[in-house]
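This report refers to the structure that appears directly beneath it.
Every protein chain of the complex appears in place save one, which is left out.
Per-chain residue numbering starts at 1, and chain names A and B are given in the order in which the chains are listed.
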Amino acid sequence: MKDKRVYAAIVVALACLLPLGLDEYKLHVVINSLFYVMMASSWNLLAGYTGQVSFAHAAFAGIGAYTSGILSVKAGFNPWAGIVIGMAAAGFVGFLVGVLCLRMGGIYLSLTTLGFSEILRIIITNEYEITRGTMGLQVPALMPVYSKTAYFYIMLGAAVLSLIVIYKMIYSDTGLNFRAVQNDEKAASSLGVDVVRIRVMAFTVSSILAGMAGGFYGHYLLLITPEIPSLDQQFLVLSMAVIGGLGSFVGPILGAFTLEILAEYIRGYGQYHVLVFGLVALAMARFSPRGVMGIVSDYKRRRNQSLIAAGELRG
Amino acid sequence: MNGVVIGVIYALAALGVSLVVGIMNVINFAHGELYILAGYFSFLFADALGWNMYLSLAVAVFLVFLFGIFIEYILIRPTYGNEMYSLILTFILSIVLQNAYLLIFGPYPNKPPTWIKGATEVFGLFFYGNQRLAALVVGAFVITAVFLVIKLTWFGKIVRAASQDREMAELNGVNTLYLNMLSFGLGCALAGAAGVILAPVFPVTPTAGVQVALTAFVVVVLGGMGSLWGCVVGGLVLGLVENLGAAFLSTGYKHIFGFIILILVLLIRPAGLFGRKEI
Partner (left out) sequence: MALLDCVQMSKRFGGVPALQDVSFSLNKGEIVGLIGPNGAGKTTLFNLVAGAIKPTEGRVFLKEIDITGLPAHRICRFGIGRTFQVTRPFAELTCLENVGVAIINRPRKLKGESWREKGMEYLEQVGLLQEAQTRAGDLNLIAKKKLEMARALASNPEILLLDEVLGGLNTQEIGQAVSIIKGLRDALGITLLWIEHIMGAIMGAADRIILLDQGRKLLEGTPAEVVRDERAIRAYLGED
């Protein structure tokens, strides 16, 4: 536990040095990756730890981005306050959707969230006067003088905050309840776990975190379009978590960086990255349900076992 | 009238989803893309290769059936008992297929030849496209055929037993491995049937399947998961509501009715109209 904290601190400290060595474009890619780290990790909190699949995670990021954007453009709110209100809005909608579906079980959540994403897209494109539709809504920056480096530190701070919340949650009593519900909900409820409450809680928290990610991202891009809450975006987030490793803390972080950087390379040859990631994610979900991290931990376990076996032979 | 035609088509599209969810407790999120696949196949055979129209329809549906069996064997079978992975896998599959279509067929709508040209005067009141009427007749025919198969044949008996109580069916020696494979294939074939019937009316595009699938899901939740009668009633209800409601909202919001119905069902009667689910 102590060790891990030290490692994490070193990684964050090294990350702080990144702007020194990267040009504007590379910094942009890293900032994008940080957005995806927040998205994939919070989606993993839901799918990897409670076993529920939401297809509206990108939609909740959209709610965060549009709420904050519209408030700051139309009502003159400070963008920082806008982001906080955007988080609250995402959490509130998430709570309502959760209460509505989760009495009936996980399949209903998946169906409803898919429908919800589509409806949100329809509303955003149709309410042109408020959202500027597919043209996109121009929003103010988070600081008086635009600076990529400053944005990098803000996104890094948001990502670290988000990861700390997730980490604390996973290793708390609530996290134990999450995993119990994921493993066997009938057994969990026979031991006093309020399954519906736990699921709604996980869904609400992950929606709030998505709202936060979307809010910051929108004010970074300065232009909010229906791309943010799209199903393609949802798919990217899902692939990052699945390929990196569901149910592992590090997996989605790795997945987010790897896929975002790869996507930038592949984009050079055309829009093939979605197809490529899709096929890889398909193979991963089928053959290694715990993603790359699952392969790593299996390998470690096997190596330990063979080391023990070798030790016994020698002893 | 238009509401009824659309309703029958909705029912047809939802039937495959309901069959699969009733037997396997798996939601196929790629259902819409299989609908589109059949549309592309029929376009390819009839238009590009110049085959006989009926032959190309039959071959298109059959190929989708085989593809369904293949999906079940490769992707779905290893996930039994873990509902989450079947949701994730079929969702990824739907995105992969969308992008593959985009790559192969391009973003433009494709339209197989219509079966019949012209329009008919209905009840001396208004003219209605013959192709749409044909879609209604064939759709109703396919639905009836599915009901007869479920009602009368050996396969149907097993399907009914398994959707009542899977464990009991297994204990009584039903080979659920083949049952799953067959019913998943059949579910996909039904999506394909809806696709070939509708493609001449609503041309297929790579992403048009999303809307088809969402509509099918609403119908299935409205009718009650796993209930085939529920599909028919749910499809008709949704078709009529959308048609009547269109008068009150701009066309951009046409699809919002499905979502409103979904919310209402979850609020008032979460098991759906004909839901059999014990909680």
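Definition applied: a contact is a pair of C-beta atoms (placed from the backbone, for glycine too) under 8 Å apart; a residue touches a chain by one contact, two chains touch by 3 or more.
Since the structure is predicted, the reported quantities are computational estimates derived from the model, not experimental observations.
Student: Would you indicate which residue among A:Leu96, A:Leu161 or A:Leu176 is in contact with the undisplayed chain?
Tutor: A:Leu176
Student: Among A:Val99, A:Ile123, A:Val165 or A:Val193, which one is in touch with the chain left out?
Tutor: Missing-chain contact among the listed residues: A:Val193.
Student: On subunit A, what residues meet the omitted chain?
Tutor: Residues of subunit A in touch with the missing chain: 173, 176-177, 179-180, 182-184, 186-195, 247.
Going forward, only the chains that are shown with their structure count from here on.
Student: Over in the complex, which subunit B residues touch subunit A? Could you list them?
Tutor: Going by the criterion above, the answer is residues 21, 25, 27, 29, 74-75, 78, 82-85, 87-89, 91-93, 95-96, 99-100, 103, 210-211, 214, 217-218, 221, 225, 250, 252-253, 255-256, 258-259, 262-263, 266-267, 270-271, 279.
Student: Taking the touch rule as given, give the residues of subunit A at its contact with subunit B in the complex, in rising order.
Tutor: Within the complex, subunit A touches subunit B at residues 47, 51-53, 55, 100-101, 103-104, 106-108, 110-112, 114-116, 118-119, 122-123, 125-126, 231-232, 235, 238-239, 242, 271-272, 274-275, 278-279, 281-282, 285-286, 289.
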